[in-house]
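For this depiction, one protein chain was excluded, whereas all remaining protein chains were kept in their positions.
Per-chain numbering from 1; labels A, B, C, D and E assigned in written order.
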Amino acid sequence: KSGTRLAPYAGVPTFLSAPHRPVDPVSPDLGDLQVALLGVPMDLGVTNRPGARFGPRALRTIERIGPYNHVLDCAPVFDLKVADIGDIPFASRYRLEQCHEDIERHVSAIVEAGVVPLCVGGDHSITHPILKAVGRDRPVAMIHIDAHCDTGGAFDQTKFHHGGPFRNAVLDGVLDPTRTIQIGIRGAAEYLWEFSYESGMTVVHAEDVSGMGIAKIIEMAREVVGDAPTYLSFDIDSLDPAFAPGTGTPEVGGLTTREVLELLRGLKGVNLVGGDVVEVAPQYDATANTAHAGAQVLFEILSLMVFSPAVAGNSG
Amino acid sequence: KSGTRLAPYAGVPTFLSAPHRPVDPVSPDLGDLQVALLGVPMDLGVTNRPGARFGPRALRTIERIGPYNHVLDCAPVFDLKVADIGDIPFASRYRLEQCHEDIERHVSAIVEAGVVPLCVGGDHSITHPILKAVGRDRPVAMIHIDAHCDTGGAFDQTKFHHGGPFRNAVLDGVLDPTRTIQIGIRGAAEYLWEFSYESGMTVVHAEDVSGMGIAKIIEMAREVVGDAPTYLSFDIDSLDPAFAPGTGTPEVGGLTTREVLELLRGLKGVNLVGGDVVEVAPQYDATANTAHAGAQVLFEILSLMVFSPAVAGNSG
Amino acid sequence: KSGTRLAPYAGVPTFLSAPHRPVDPVSPDLGDLQVALLGVPMDLGVTNRPGARFGPRALRTIERIGPYNHVLDCAPVFDLKVADIGDIPFASRYRLEQCHEDIERHVSAIVEAGVVPLCVGGDHSITHPILKAVGRDRPVAMIHIDAHCDTGGAFDQTKFHHGGPFRNAVLDGVLDPTRTIQIGIRGAAEYLWEFSYESGMTVVHAEDVSGMGIAKIIEMAREVVGDAPTYLSFDIDSLDPAFAPGTGTPEVGGLTTREVLELLRGLKGVNLVGGDVVEVAPQYDATANTAHAGAQVLFEILSLMVFSPAVAGNSG
Amino acid sequence: KSGTRLAPYAGVPTFLSAPHRPVDPVSPDLGDLQVALLGVPMDLGVTNRPGARFGPRALRTIERIGPYNHVLDCAPVFDLKVADIGDIPFASRYRLEQCHEDIERHVSAIVEAGVVPLCVGGDHSITHPILKAVGRDRPVAMIHIDAHCDTGGAFDQTKFHHGGPFRNAVLDGVLDPTRTIQIGIRGAAEYLWEFSYESGMTVVHAEDVSGMGIAKIIEMAREVVGDAPTYLSFDIDSLDPAFAPGTGTPEVGGLTTREVLELLRGLKGVNLVGGDVVEVAPQYDATANTAHAGAQVLFEILSLMVFSPAVAGNSG
Amino acid sequence: KSGTRLAPYAGVPTFLSAPHRPVDPVSPDLGDLQVALLGVPMDLGVTNRPGARFGPRALRTIERIGPYNHVLDCAPVFDLKVADIGDIPFASRYRLEQCHEDIERHVSAIVEAGVVPLCVGGDHSITHPILKAVGRDRPVAMIHIDAHCDTGGAFDQTKFHHGGPFRNAVLDGVLDPTRTIQIGIRGAAEYLWEFSYESGMTVVHAEDVSGMGIAKIIEMAREVVGDAPTYLSFDIDSLDPAFAPGTGTPEVGGLTTREVLELLRGLKGVNLVGGDVVEVAPQYDATANTAHAGAQVLFEILSLMVFSPAVAGNSG
Partner (left out) sequence: KSGTRLAPYAGVPTFLSAPHRPVDPVSPDLGDLQVALLGVPMDLGVTNRPGARFGPRALRTIERIGPYNHVLDCAPVFDLKVADIGDIPFASRYRLEQCHEDIERHVSAIVEAGVVPLCVGGDHSITHPILKAVGRDRPVAMIHIDAHCDTGGAFDQTKFHHGGPFRNAVLDGVLDPTRTIQIGIRGAAEYLWEFSYESGMTVVHAEDVSGMGIAKIIEMAREVVGDAPTYLSFDIDSLDPAFAPGTGTPEVGGLTTREVLELLRGLKGVNLVGGDVVEVAPQYDATANTAHAGAQVLFEILSLMVFSPAVAGNSG
C-alpha cells in the first residue's frame, strides 16, 4: 500500500539525514558538492560549562528534521548537492589555538573547492577561524543570532575564547562590522562588548524584540547585509533556556523558537556563503529540546542556501 | 479550623480526580453519566517514537487540576455527571486495526448510552475509530489542534497510522471536512496533507498564529463549526516542545500553553459531542510538564462540555 | 593578556556571588550593609509538593548571574553594600508556626539595623512573617507576582499555609491591600481568593496579560504602590511551567521570563523596602532552568534596590 | 489465540494491581479482607529531603509486579483476600503529631476488624503509630531493614520525627526490643542510636553483611523473632543508592536488591501481623528504580503473608 | 608528541566505532566481512514499555568501547573483518510478523554469504527470525542471558511477541533446547515458561547465582553447548535495573555487570555463529548506563568471535 518509508530512527545517524560522505582530511575530494555539512567538536573556548564538543553527535541523532520546508518551499537535502562529510579532525584536543588553525585550514579547503560550509559546533570560538576561511578574499557580512555579542577582548591569557570571535574576525579583516547585525543580545556582560558599537555593528537586544517585532528586525537585517556575501551564525543560547536549556552560558529572557523560525525564514534570498549552529551542550539537555531546535535551525539555514545566489551559482 | 481538604497527592489517581467508576466491558452500565472520561492506551500507529500507551497513566497522576475554571465559570467535575470509567480493553496489544475495532465498539456503546466520550490517548490514530462512533449518524464538525494535519494516505502497508485519521474519517463519512478546522500546523510533511485542502478543511499554520492573533482564530473556528455537533481533538504536539517535550513527533515552533488556553476558552457554547487529548508520551517528559499541560487541556475541554448543548441536554 | 577573571564555577557558592558574611544569630552584627541576602529554607506550609526548603541552595549554585544590568544600568553587588548572610536558623524543622516566629524575629533584627532584607525561600508562607517585620511600623504596599493570590483562609487546622500569607498580613495590619497589586494570577482556586477583591487589592490575571501588555501593567503597578514603602514578592510559579517547572504548585498558562524581566525593569525607582523570591523546588527542576530564572529575578530585584529611595538613603 | 491478557499499563493504577476497594473512613467496612494495602502519604517527620508523601502514588504506578512468586511459590493477590483500600485520610497535612493520631486510629480499625495492614509510606515516622495499633494488645517482634536504627531521641522540639519511631514504640510498650533485629545499618549517626543497644535490639551493620552472608542473617532474624507476632518494616534506604536513589536520607554502601530479596524470601513462615515499605521519594528517582524496588518488596512481604500463621488463620 | 588519536566523540557514530559499510538491501555485497554488526530497530513485540526500536541508535552513540580487550587479549574490530552495515530495512513499521520475515530474509543473506551476524535490537522477538536464519541448516545451541525464559506461548492473538522467541525457535527446529542454557532468570512469570523445562533447557535463576558462583555457571554453559554451533543472545534486562534501567520489562534482583563480564569472558573458544544484544530502551536510561553496558557486551561478544572456530575459519 503506497510504498515504504524509511523510519526516522533507522540507520547510522547523519546531519539532517543527509548522505554520509567521509572525506580524506589530507587530500579532501568534495566532488560536486554545493554545501558541506560538517561537525566541529571543540569546546576549549568556553568560559563556563563545557560540553559543546558533543554538539555534532547530538544534532546528528535528532530524528525527523525535514525533508520539506513549506514556508520556504524547498527540500534542501534534495534540492542541493549536500552531504555530511564528518567532523573536522584535530591535531590535539588540548590546544585551543591549534584547533583554530585546524578549522581554518580544513574549512579553507572546502571554500577553495567552491563548496559552502555549514558547520555544527562546538563552542562559538570556532566561528573565528571559519570566518578566516570564508572571508579570506574580502570581509563578509554577517547575521549573528545570539544572547551575547561575542566581541570581548583577551582575558585569562587568550583572545581566542568563545566570547570574542567577532572582534577577532573584524581585526583580521575577514568580517565587515558595518554589515554585521547581532540579534537577541542580553545578559550581564554588556560592558565587555563596546567593540560592537565602536566598530559599527547593529545590535538588537532581546528586551527590544517584542516591541520591534520580527518583521522589523528582518528588514533591518536585510538592509545591513544587502547583497554582500553573508555568513549566518546561530548560537543556540539566543533562544530562551525554556527552549534551549542545553548550552553552556544560558541567559534568561531570550527568543522563542517561533520568533527564530520567522526571523530565519525572512532571510530568503540573502547571499549566504556559510553558516553555523553552535553551543549545543547535550549534557544539560534533559529533553533533547536543545539539539532538536539546533537541528531545525540547521535545516532552515540549509533551506536558505537553496535561494542564496552564492550557492545556487555553484551548481557543482 | 475551617475544615479539611483532601491533599492533591492522596489516593488512587483518576483523571481530573473524578470518581472512579469501572464498567463491565461486556455489558457496560453507564448509569446517568453525562460524560465518560476514558483512557485509550494504544500507540501502535506511531511513525516515530512510541510511548503514548502510557499517556492515560501519566494524565491520571497529575495532581491539582481543577476544580474551578474561573474563566469559563464552572466546576465541571461537579457540574456534570462525569466519571473516570477506566481504559478501553483491547483484545490484543499487537494489532493496530483490531485495536481500532475495539475502540469503535467500546465508544459506540458509550455514545449509544447517550454519554459523551472524552478520551485520553494513546496516539492520534485512535481518533478515527472514535469518530466512527461519534459520527455514525451524521458527519461531525471538528476543531483540531495539532502540529500535523494527519490527513496523509497509506504507507508501510496501512492507512491506519497516526498520520491519517482525518482522511480516513472523511472518507468513511463520519467527519465533515468543510466544517473542520486544523490549528497549529507546521513541520516538514506538508506535502503529505493535500487531502486537507482538497477536501475543504480550514488550515491555520503555526507560523501565522502570531500575525492572526488567537481572537481571530477563535472567530474562524466558531464560524467553521457553527452549531453543528462538533468533536474537539487536541494533539499535545500542537504545543511547542518547550511546553510539551513528552511526545513522539515534536515540532519546533509551536503554540504556547497560554495561546491554547485562550483558544479553548473561546469555544464556550460550541456544541461538543466528544473530545480527546492524545500523544502524551511520558518517557520523554523529564519535568512532567507535558502530562500537566495535557491534563489541563482535558479539564478545559470538560469545562466546555458544561456549556455544550449536546451535553447539557443530556441530563442523565 | 588583559588579566584573569574568576571562573563562574569556582569557590564556595553564594547568592549572586555576593560576599559571604555569616552573622551570629544571637547578636547579629550587620555592619554597614544596605541589603542582606538571606535564605529561608522552610517548606512546611506547602499544600502539595514539598521541596522548596532546598531553594536557597539551588539559587546559590547558579553560576553567571550579573555583574552588570544593562537595562537598569547598574552593577548591584558592587553599587550596594550587600552580602549573603546565610540562612535563617530555625528552632525546629517540624513546626510551621514556630518557624514563622523565627523568621519574624530574625528579619526584624535586620530591619531594625536599617538593612533591607532580600530573602530566598522556602515556600510562600514565609512572606507573612517577613511582612510582619518589614511592615511593623506601618502597612507596606506590595507588588506581588504569582500564579496564586495567596489570600485564602484557614483549612487543615491552620491559616499559616502557603496559600494565605497576604490575607494574614492584611489582617495583621502590616500590608495595605489598597496598595497591593497581584500579577499573573490563574489556576483553579479562584474561589478561595475573595479576600483579594474584598480587601481592595488589584488583581491581574495571566489570561489578560497578552491583551493588556506589560507596559500597561507596569503603569498600573506604579500607580497602585505610588511612592509608598513597597515590598516585592516574586513566586517562581508566576512563570509558566515551561520556564519554571521546579516548583510545588505549577500552573499552566503563565508568564514568560521576558515578560517578567520587562515588568521588573519597569519598576525602577519604586521605593522598595524588601523583597523575596520563593517556591523554587529543585527536585522538579531537571534542567535547573527554574533556579536560574529565580537567581535572575533575585538579581533584578537587587538591581531595583539600587534605585529605591529607601535603600539609597541607607548608605550604611 | 490463547486468550487476552490485561496490559500492565492499563487502567487506574493500584498497589500490585490489587482490586481497588475504597473504604469509608468514618465507618470502614473491610468485609472479608485478610490483608489491606493502604497508602500513608505523610512526610512531615523527615530530617532532610521531603517527598515521601508521593510514595504511595509512585508505588501504585509501577507496572508488572507479580502475579507469581516462584521462590515462595505463591500468587499472593490471588491467594489472599487483599485489596488496595486507598490512603489514610489526614485531618491536617501540617501537623505531624495529629497525622500520627490519624494513622493510629485508622490502622487500629483495620486491626480490630481482623485485617492485617500492609502500609506504604510516607516517611518512617509512620511506623510508630502503626505499631501502636498493631502492638496494642502485646508488644510485637520486628524485622527492620534500614540504613538507620531510627531509635534516636527528641530534637528540634519533637520526638516524633522519622529518626525515632522504634525508641518511641519500645517506650510505649508496643515493640519488644529483645525480639527486634535491625539489618543494613550504616551512616554517620551511630551515636544517636544507643537506645538500640541498651534496649536489647540486635543490630546488623551493612559493612558486616558481605562477611556474614545473607543465610546467617536470616538465621539470626528467625531466631530473634521466633514465632512471636512480628512486624516487618522495610525502609527503602536500606538499599544502596545505586539501587534506590529516590529517598530522603540515602546512605552510600548499602544492600543490593538481590540480597534483600534473598533475605525476605528466607523469612517464609514468620508470623507476620503487619508490614510496611517506607521512604520512597520519587522526586529523586530519575529512573523509577526506587519505586520499582519498593513495589517488589511490597510484593515479597505480601507473599510472606500467605505463609504467616496470623494471616492464614484469618480466612475472612 | 607521540601522534594524534581520534577523539571518542568525533564523527558519525557506528557500533563499536567499526567502519561504516552500507549495503544495498536488494543485492547486498558483504565483500570479505567475517562479522556484520547490524541494527534491528523493531519493538512491536513488547508486552509493556516500547522504545527498544531506538536501541541501535543508543548503542552507536556510546563512546569509548574498545579497542583492546585485555582479559580476552584481542582487539576485535582490528582482528576481524567487521563493519557496521546499518539497520535492517523493514517493509512496514506496523507489522510484527512481516518484520520478522524481513529479519529472517536479511539475516539469511548474511549467513549465506558466510558472514556471522551480530545484531542489536530491538525487542527480543527478533531473535526468533534471526535463529531461523542462523539455524536453517541444523538447530543451534544457545547461551541465553536474560531475566526471562521467553518460552511463553501465544496470547493477545500472536505467538510472535517478545515473550516467546525460544519456544518458537525450538518448534521450528532451529534451536536445540537440550543444548540451550538460560541464565539470570527471575520475575513473576515463571508459570509461563514450562516449555523451557519440558523441552530440556537448562535454567539458572538469578537468585541462585550468588550461591553457585559464576565459575560454576561458565562450566555448565560450556558443557551444555559443547562444541556445537552456538548462538549467544543477551537481553539487557538480565542485568539488575541498577545497572540497566533503560529497558521495557525490568526485573529487580538481577546480575551485576561484573558478573556478566566474567561470565562472557569465560566463554572463550565457544563456537559462536551469531549473537545479539537486545531490549535497550534509551527513553528509560537517564544516565546512558544501559546503552553503555549494552555496547560493552556487544564488544565482549565480538571479542569472543575472534576465538570462535566458526568465525576464525571464515577468513573472508
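We take it that a residue touches a chain if its C-beta (ideal position, glycine included) is under 8 Å from a C-beta of that chain, and two chains touch if they have at least 3 such contacts.
Keep in mind the model is a prediction, meaning the values are calculated, not measured.
**Student:** Looking at the whole complex, which visible chains does the left-out chain touch?
**Tutor:** A, C, D, E
**Student:** Quick one: which of A:T14, A:Q34 or A:T47 touches the chain that's been left out?
**Tutor:** A:T47
**Student:** Since one chain isn't shown, list which residues of subunit A touch it in the complete complex.
**Tutor:** Output for subunit A: 43-45, 47, 49-51, 53-54, 90-96, 98, 156-158, 160-161, 283-284.
**Student:** Given the full complex, what residues of subunit D touch the hidden partner chain?
**Tutor:** Output for subunit D: 47-49, 153-159, 188-191, 206-207, 209-210, 240-242, 245-246, 249-250, 252-254, 284-287.
**Student:** Write the list of subunit C residues that the hidden chain touches.
**Tutor:** Touching the missing chain: residues 4, 6-7, 9-14, 20, 22, 39, 41, 53-54, 57, 60-61, 84, 86-87, 89-93.
FYI, only the chains that are shown with their structure count from here on.
**Student:** With a Cα-based fit, what is the angle in degrees between subunit D and its identical partner subunit E, given to the nearest 5?
**Tutor:** 120
**Student:** Compute per-chain Cα centres, compare each with the mean of all protein Cα atoms, and return the closest chain.
**Tutor:** B
**Student:** Taking each chain's centre as its mean C-alpha position, how far apart are subunit C and subunit E in Å?
**Tutor:** So the centre of subunit C lies 56 Å away from the centre of subunit E.
**Student:** Going through subunit A residue by residue, note those that touch at least 2 other chains and give them in order.
**Tutor:** Expected reply: 4, 7, 9, 240, 242, 286-287.
**Student:** Let me make sure I understand the interfaces: which chain pairs count as touching?
**Tutor:** Taking the chains two at a time, the touching pairs are A-B, A-C, A-E, B-C, B-D, B-E, C-D, D-E.
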